[in-house]
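Every protein chain of the complex appears in place save one, which is left out.
Right, chain A next:
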Amino acid sequence: MRVRDTNEILLQVEGVALSFGGVRALKDVSFNVRKGEIRAIIGPNGAGKTSMLNVVNGFYHPDRGTITFKGRTRDRMQPFEAARGGIARTFQNVALFKGMSALDNIMAGRTLKVRRGLLWQALRCGPALREELEHRHRVEEIIDFLEIEAIRKVPVGRLPYGLQKRVELGRALAMEPDLLLLDEPMAGMNLEEKEDMSRFIVDVNNQYGTTIALIEHDMAVVMDLSDRVAVLDHGVKIADGTPDEVKNNHAVIEAYLGVAH
């Protein structure tokens, strides 16, 4: 049940600036994400896309500007608060827990939903065991959905890159987020893996109504998947609109072809 036609704003980023020493990664960027849509952020290397996501989920604190998520405005947030508020993400360079199995990685994504404390978990009986089983069932659904049944017990460090990306998506899904941030979910994948991943993204959006903001370099994928596209270049938003609008935008073409102004 897709709700992309509502105009309700889930996330509003307003006038955000961020710099690292002398490098100004973001200069006064504003954009929004509507509830239920798939929103793409594109731009050349070093444009500030990853920095943008990091600001949204509290990993970086912006120098200026505000973030309004689900109606609450703040100028900074702690990563774990963002997680509790319903923001999940994956990373450009997979950030899995290397020593743990695929199953445990995804189970770890359930942390915020766990109710029983230390003593119950140590006893692991009655309500604690029931709760653990409930989480396991939920996680197994995700494992089925992502078609990674065969590798659930494998330590993720031993998995090929494409599967690691899938497990990482699974871990984010286990959080049952309202907003899912995906940083180049298809980087380094072959065509078939990209197709699988695209399918998962669309299905997540359709089945669970999860709002998705994704960074991607593959234009074909972006044009296919997304409802709206924002384009960053040198820390500035140079275009924003439907895939078609963006495709024909002069500033965008120049930024990508590297034509001098």
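Note that a residue touches a chain if its C-beta (ideal position, glycine included) is under 8 Å from a C-beta of that chain, and two chains touch if they have at least 3 such contacts; residues count from 1.
Everything that follows uses one rule, which is that contacts and distances are computed from a predicted model.
**Student:** Unshown chain, UniProt name, "NADH-quinone oxidoreductase subunit NuoF", "Acetolactate synthase small subunit", "ABC transporter permease" or "2-oxoisovalerate dehydrogenase subunit alpha"?
**Tutor:** "ABC transporter permease"
**Student:** Of the residues listed, A:18, A:38, A:107 or A:204, which one is in contact with the missing chain?
**Tutor:** Among A:18, A:38, A:107 or A:204, only A:107 touches the chain that is not shown.
**Student:** Just to verify: which one of A:40, A:175 or A:232 makes contact with the chain not shown?
**Tutor:** A:175
**Student:** One chain isn't shown here. Among A:10, A:88 or A:225, which residue touches it?
**Tutor:** Answer from the full complex: A:88 touches the omitted chain.
**Student:** Which listed residue, A:121, A:207 or A:242, touches the chain dropped from view?
**Tutor:** A:121
**Student:** Which one, A:11, A:26, A:42 or A:96, makes contact with the chain that was left out?
**Tutor:** The single option touching the absent chain is A:96.
**Student:** Have a look at A:14, A:28 or A:132 and name the one touching the chain we're not showing.
**Tutor:** The missing chain is touched by A:132.
**Student:** Considering the whole complex rather than only what is displayed, give the residues of chain A touching the chain that is not shown.
**Tutor:** 57, 59, 79-80, 82-84, 88-89, 91, 95-100, 104, 107-112, 114, 118, 121-124, 128-129, 132-133, 135-137, 140, 171-172, 175
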